[in-house]
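Up next, chain A:
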Amino acid sequence: MELKERLLASYLAFEDRTEMDDHVRNIRSQAIKNFESNGFPSKKDEEWKYTSLNPLLKVPYTVFSKKENSVEFKDVKKYFLHEIDSYKLVFIDGVYSSFLSETTHQGMDICLLSSALSKPKYKMVMDRFYNQATDKNESLTSLNTAFATEGAYINIPKGKVVNKPIQIIHFSTGQESALMLFPRNLIVVGENAHVQIIERHQSLYENPVLTNAVTEIFANKRAIVDYYKIQNDLPSASLIDHTYISQKQDSNCAVHTFSFGGKMTRNNLNFYQEGEHVQSTLKGITLVGDKQHVDHHTLVAHNQPNCESFQEYKGIYADQSTGVFNGKVIVKKEAQKTNAYQQNNNLLTGDKATINTKPQLEIFADDVKCSHGCTIGQLDKKALFYLRARGIPEKEAKALLMYAFANDVLSAVKIQEIKTRITKIIANKIGVKLGFDI
Partner candidate 1 sequence: MSKYTEAELKKELETKEYAYGFYTDIDSDTFPPGLNEAVVRAISLKKNEPEWMTEWRLEAFRHWETMVEPEWANVRYKKPEFQNISYYSSPKQKPKYDSLDEVDPELLDTFKRLGISLDEQKLLAGVAVDVVMDSTSVATTFKKTLAEKGIIFCSISEAIKEHPELVQKYLGTVVPKKDNFYAALNSAVFSDGSFCYIPKGVRCPMELSTYFRINQAGTGQFERTLVIADQGSYVSYLEGCTAPSRDENQLHAAVVELIALDDAEIKYSTVQNWFPGDKSGKGGVYNFVTKRGLCENRAKISWTQVETGSAITWKYPSCVLKGDDSIGEFYSIAVTNNFQQADTGTKMIHLGKNTRSTIISKGISAGQSQNSYRGLVQIGPRAENARNFSQCDSLLMGNRCGAHTFPYIEAKNKTAQIEHEATTSKIGEDQIFYCNQRGIETEKAIALIVNGFSKEVLNKLPMEFAVEAQKLLEISLEGSVG
Partner candidate 2 sequence: MLQIKNLHASIDGKEILKGINLEIKPGEVHAIMGPNGSGKSTLASVIAGHDAFEQTQGEILFEGEDIQELAPEERAHRGVFLSFQYPVEIPGVSVTNFIKTAINELRKSKGQEDMPANEMLALIKQKAELLEIDRKFLSRSLNEGFSGGEKKRNEIFQMAMLNPKLAILDETDSGLDIDALRVVANGVNRLRSQENAVIVITHYQRLLDYIIPDFVHVLHDGKIVKSGEKELAHQLEEKGYDWVK
């Protein structure tokens, strides 16, 4: 049976054995219908022109882990940003691990989506926000909506500044020969509230894992949201990540995506500006090699006047890796005085590396300032020579230049420990020890 058929069959079983209220049941059944009619996207779809899911669809993924698994803290410690005090929401093979987590209900909710979906006291919030920001026609988002039961539920009330970052980590243990996961996060940030979130998907064993994740973020007036995605999974893991962000007036959301690992990574990052004077920031560093494939699809929908968006994606592609950047900025007729900026810079270092980039502008308002730029190139030979003439060996000199290339994006990171962590990953990837700290 093909994966699509197996998923549809699994849904019947899932619906049967899962308790859910009518609202959620309705959302799920709409979603599975949409998935059923659209199926997995193919390269004929404009949005999937450069990324093929075919190799993944041949893998016999199991939708649900058969048993509850546990891991020892010492084995996974390195995946936490342990230098900093944080709230933690940890999931193992899609199941919440209370042992590894640190949640709270004091003055805010940092807890589980499963309880939010099932407990009556959350019903009003769920009705208002759950699945409201997503693109209902996007087939893979629908697939997640149909199956998702667990993930992070974060609700920060008006005026609350969360005192420490929140880490959301999804582990897969490799107990199943091949596992498909559907993490689902819902984040509601109240008026004038402020939160920092770090998200990570991590396999612990080299069995194939396909994660199809959806995160919805609602930023109310003047809310500030900093979101960091660290993607450094094993070569057996693939990730299709959808993030939908709805912003109210004067809010400020930034998403940083660091893509280093995984077999295939697809990021769909959608911003919807629903109030005036909104600021949206999208930044990314991609550094991959071997036959890795990373695809960034961004959408910024400027629906209201006087808003800004700022995108900066840097990519370094080695060996036979492939990169895709498709940035779409849509400026609606109403969105006068929009200021949209988009930049995508790429370095190809591998003989067989490929980059496909398509920075797109669709503009229907006239009083706007929009620009995009994109470059593909190599390391500056003159700069390289200069460094070598100062006695820095070629490899280190290259690493230094690559680091400098990525640094524009890194310098905007507000959590020092993330900077340090990312710098280490970059150094590791390039295969040198950078002789300096940041």
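As a selection rule, all candidates are chains of the complex that A comes from, given by their letters.
What we mean here is this: contacts are C-beta pairs under 8 Å (C-beta built on N, C-alpha and C of every residue); 3 or more make two chains touch, one makes a residue touch a chain; residues count from 1.
If you're wondering where the values come from, they're calculated on a predicted model, not measured in any experiment.
Here chain A is displayed by itself, and among the listed chains 1 or 2 from the same complex, it touches 1. Chain contact summary for the complex, chain A toward candidate 1: residues 46, 50, 333, 336, 346, 348-378.
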